[in-house]
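Missing here: one protein chain of the complex. Every other protein chain is in place.
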Amino acid sequence: MAHAHTVKRHKGLMDWLTTVDHKKIAILYLIAGGFFFGIGGIEALLIRVQLAKPMNDFVTAQQFNELITMHGTTMIFLGVMPVIFALMNAVIPLQIGARDVAFPFLNSLGFWTFLFGGLLLNLSWILGGAPDAGWTSYTPLSSTTYSLTHGVDFYTIGLQIAGLGTLIGGINFLATIITMRAPGMSFMRMPMFTWTTFVTSTMILFAFPAITVGLVLLTFDRILGANFFDVAQGGNPVLWQHIFWIFGHPEVYILILPAFGVISEVVSTFSRKRLFGYSSMVFATILIAFLGFMVWAHHMFTTGMGPVANALFSIATMLIAVPTGIKIFNWLFTMWGGQIRFTTANLFASGFIPTFVMGGVTGVMLASAPADYQYHDTYFVVAHFHYVIVGGLVLGLFAGLHYWWPKMFGRVLNEKLGKVEFWTFIIGFHMTFFVQHFLGLIGMQRRVFTYLPNQGFDTMNLVSTIGAFLMGVGVIIFLVNVVLSFRQPKGVAGDVWEDGRTLEWAIASPPPEYNFKQTPLVRGIDAFWKEKMAGNKEMTPAEPVGPIHMPSPTILPFMMSVGLFIAGLGFMFTNDDFGNSVLNFLFGKYIITGLGLAITFGCMLLRSLFDDHGWHIDPDELNDKEVKAS
Amino acid sequence: MSTPHPQQAAGALPHEPEKATLEGRNKVLGFWLFLGGESVLFGTLFATFLTLRNQVADGPSASELFSLPMTAAATFILLVSSLTSVFAIQAMHRGNRTSLARWLGVTVVLGLAFLILEIYEFAEYIIHDGYGMTTSAFSSAFYTLVGFHGAHVLFGILWISILIGQLFKKGLTVVTAPKIYVSAMYWHFIDVVWVFIFTVVYLLGKVVG
C-alpha cells in the first residue's frame, strides 16, 4: 500500500513529463499552444508579406500554398485549441470546487498526444514539404494525383494523433464537470465558463469522431490505394466535404464557446454585477451547440446541393444569430449600470463584443445562399472568419489569460503594458481584416498567391499587411509582459481582482497541489461572492480536514504518445523507396509502425496491470502548506 | 479524496462493486461518454458505406459477394457472446469470482470464433476472388467499415483476456470490478454495431444490392 511519504516525487524536467496535476498540464498546454501560435503567426506574416504588393515573388506559388495550409491548420488545431485547454485545465477544477479532474492520467495523455501530433505535422517542413491542399484538404486536390509530396500525409496522420488528444480532453472535462462538482453546486449554479466548457466538450465528443473517420479515409486513399474519393473507381469527392464539415462546423463553435464563457466571467467580475440573464445564457449556449451540428452544409452552397437543401441550411444558419444575439445583449446588460473597471482583461472583453458582432453580421450575410455564390472563396470569407476567430476567440483568450494569469502563476501581468498591447493588437486587427471585406467584394480570391496591379487591390493589401505586423507587435508586447511578470516574486492575493465571484478566487494564487484543503460548500450562483456578501472571508467547508488522496505521477502518457508518433511516421513512408534495403524493409513491411503501436499498447497494458494507488497528503502537512501558501 | 481506499473496501464487496468508488463511477460514466463518441465514429463509417455501396466499378456487387449462412453464423456467435457477458456481470454482482471468470472466458472464445469467421471471409474475398481494398469504392468502404468493427472485436478479446488474468492475480475488488463492467459495456456496444452491420451491409446488400 502506497503511503504518503514513499511516493517518488520527480524534479525538474521529469516532473513536467510525468505530471498529472491539472494546473501543471494547463501550463504545458499554454507553452505548447503558445509555441504553435507563434509558428502560425509567422506563417501569417509571410503570407501578408507576399501579398503586400502585386506580382510579388517573395515566395513561390507552392510555398504560398504550404503557408496558407499550415497557417490555418496550425492556428486552429495546434494554436488556439490548446490555449483553450490551458484555460480549462487551469480553471475548471477550481471553479467547481474539485481537487482534480476525473481522469488525471487521461488528462496528461491528451496533452502529450496533442503535442506529438502537432510536432509530427510541423515536421513536414523539413521532411519533404508541408501540406498544400488548404486546411480543408478538399479532394481531389489532396489526392496523390495532385499533391505529390508527403505533405497531406503529415496533415492526416498528424491531425489524427492531435485529434485523439482533443477527444480525450473533451471526455475528461465532461466527466469532471458531471461528477466532481462540490456539494451544493447544481448544474444551474455552475459558473458560465464551466457551462461553456461542458457544452464545448460535448461538441468535441460528437464532432471529432467524424474527422477521425474522414482522416482515416483520406489516409487509406493515399497510402493503401483505397477509392473513397477517386471518381474513376466510383469514389465521391463531395463525401469528403460532408465529413469534413460535419466535423468542421461544430469545430468553430468548439472554438468560440469557451471564449463566450471567458467574456461572461470577465465582464461580470469587472462590472461588479451578477451576469445578466444567466439561465438564458445557458440556454443560448446549448442552442448554439445544437444548431452548430445542423448547419455544416452552408460551407457547401456552391457544390450543387439544390435549392431545397440550400434554403434549409440558409435558414438554420441565420437562426444561430438569435442565441448569439441573446448573449451579446446579456453582456451589454451586465455592464449596464455596473461599476466597470477597465482592466486589461476587461478591455479585451469589451473589444470582443463589437468585433464579434461585426463577424456575426457578415456571417448572416454569408448564410444567404444566393449571395454566397458571390462571396464564395473571396477575401470576404477570409475577413468573416478572422473576425469571429481572431476578433472573437483570440481576444477572448487574451482576456482570459490576463484575468487568470495571477491564479495560474501567482503574478499579475503589468496593466499599463497590457493596455498598450490591447490597443496595438485591436487596431492592427481591424486594419488587417476590415479592408479584406472590400477586397473580397471587388473580387480578390482567397488562396491565390499573387494578383495583378491596378485592379484596386494594391492599397488595401498594403494596409492589411501593415495591420498584420501591428498585431505581431501586440503579441510581442504580450510576451514582454509575460517575461516581466516572472521577474516579480510569486504570491499575489488569492482574490487578486478583489471582486472575484467564483470559487477559484477563494483559494491561494497559485493554488496548492490539492486545490482545496476542505471541499467548499456552495450556497448559490457566484458562490464566493455570496459568501463575501454574507460577511465571510472564506468558503464554508463541506467536510472536516482529512488526508487527501492524490494520483501518482507517471511517464506512461508521454511514452504512449511517442509510440503513436513513431507509428504515424512509419505508416506514412510505407510506399517510399529509400534506396536502402534495410530502410525499405523497416518501413515497407510496417516494422516501424508495429514498433510504435507496440510501445503505445504496451504502455496501456502496463497501466492496466499495475494499479495506481496514489498517495496521501496528511492533515498536518496541509496546515504546513497553507501557511506557506498564504 | 473522500473515496474509500481500495484495500479497505476489499473485505466486504458491495453489491455493485463497479460503482463503489468515485474512480469506478467516473470510469463507467467516462466510458458511456466514449461510447457516445464511438456511435458518431461508426455512424460516419456507415454514412460512407451507404454513399458508396453501389459504386462497384468492375468488381462484384454486394449481392454477388456475400454468403448469408456465414453472416448468420457470425451473428449468432456474437449474440450469444453478448449474453455470456451479461451472465459474467451477474456473477460479478453475486461476488462469484470463479463463475465470473468462466463466463468471461466463454465470451472471449466466442469472440475469437467470430473473428476467425471474419478473417476467413476476408481471405476468401481477397485470395480467391482477388477482391481487395483497391478494387472499387464499394470494396474500400466495405473493408473499412467491417474491418473497423473487426479491430474492435480483436481489441475486446485481448482486453477481456487480460482482465481474466487480473481477476486471478488481484481478485475481484473495487479496482478490478469497474474494469470488468466497462469491458462488458464495450462488448455489448460491439454487438450493437454488428446488428447494424449485418442489417445494412449484408442483408440490405442482398435485398437492394
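Every chain is named by a letter (A and B) in the order it is written, and numbering of its residues begins at 1.
Heads up, the rule we're going with is that a contact is a pair of C-beta atoms (placed from the backbone, for glycine too) under 8 Å apart; a residue touches a chain by one contact, two chains touch by 3 or more.
As a working rule, contacts and distances are computed from a predicted model.
As stated in its UniProt record, the chain not included in the shown complex is "Cytochrome C oxidase subunit IV family protein", which appears among "Peptidoglycan glycosyltransferase", "Cytochrome C oxidase subunit IV family protein", "ABC transporter ATP-binding protein" or "Hydrogenase assembly chaperone hypC/hupF". Check B:37, B:59, B:111 or B:150 against the missing chain and you find that the one touching it is B:37. Looking at A:52, A:96, A:192 or A:205, the residue that reaches the missing chain in the full complex is A:205.
Contact between chain A and the absent chain runs through residues 174, 178-179, 186-187, 202, 205-207, 210, 236, 238-239, 242-243, 246, 293-294, 297, 305, 309. The chain not displayed touches chain B at residues 15-16, 19, 25, 28-29, 32-33, 35-40, 42-44, 46-48, 50-52, 68, 71-72, 75-76, 79-80, 82-83, 86-87, 90, 93-94, 185, 188-189, 191-192, 195-196, 198-200, 203-204, 206-208.
In the analysis below, only the chains that are shown with their structure count from here on.
A straight line joining the Cα centres of chain A and chain B is 33 Å long. Against chain A, in their complex, chain B makes its touches with residues 1-3, 5-7, 22, 25-26, 29-30, 33-34, 36-38, 40-41, 44-45, 47-48, 51-52, 55-57, 133-141, 144, 162-163, 166, 170, 175, 179. Chain A contributes residues 1, 99-100, 102-103, 106, 167, 171-172, 174-175, 178-179, 205-210, 212-214, 216-217, 220-221, 224-228, 230, 233-236, 239, 242-243, 246, 519, 543, 546, 548-549, 605, 608-609, 611, 613 to its touches with chain B in the complex.
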